[in-house]
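Note that one protein chain of the assembly has been removed; the remaining protein chains are unaltered in position.
After this line comes chain A, so read on.
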Amino acid sequence: MDGDVELDVDGRSRTLRVDSRTTLLDALREGLGVTSVKKGCDHGQCGSCTVLLGGRRVVTCLTFAIAHDGATVTTAEGLGAGGRPHPVQEAFVERDAFQCGFCTPGQVCSAVGMLAEARDGRPSAVTDDLTGPVELSDDEVRERMSGNLCRCGAYGNIVDAIQDVAR
């Protein structure tokens, strides 16, 4: 079964016709040519397909595009503003927080979403006091970013880059 889906992708309104089986990931990559969204595992296990959906970080490989008519999607391509990269992206460059770069678009989208969650005072699995204020220790950043794998093992610098923005 086919259906029409209208999406706001990185500030541009896009309409496309999708088979009901098409994931949001494939719709973005194959349908709209937004190839910064990466397909790593296609099963929710690696985080490389992470975008902001309605401002919240999600994986796009386990959700059907047809279910997201009218949604707003921000990918790593659309994070920056005014011709400048997003502060998280700048910090990744500054800190050398990648090697091959394949996981990086997902990492930066996830980091932007994660920082907003922490600002909202949402605890994580390693937060001692569930009702207290959230302080982003390195352990907190690692736990909150555990849905993004990096085969190159750039984790140390990824934590540093995120901390530069968090502080």
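The rule we apply is simple: contacts are C-beta pairs under 8 Å (C-beta built on N, C-alpha and C of every residue); 3 or more make two chains touch, one makes a residue touch a chain; residues count from 1.
The rule we apply is simple: contacts and distances are computed from a predicted model.
For the omitted chain of this complex, the UniProt record lists the protein as "Xanthine dehydrogenase family protein subunit M", which is one of "N-methylglutamate synthase subunit C", "OB-fold domain-containing protein", "Electron transfer flavoprotein subunit beta" or "Xanthine dehydrogenase family protein subunit M". From the options A:V9, A:V59 or A:L136, the residue with contact to the chain not on display is A:V59. In the full complex, chain A touches the hidden chain at residues 1, 3, 19-21, 23, 42-44, 47, 50, 53, 56-59, 61-64, 66-67, 110, 113-114, 117, 120-125, 128, 130-131, 142-148.
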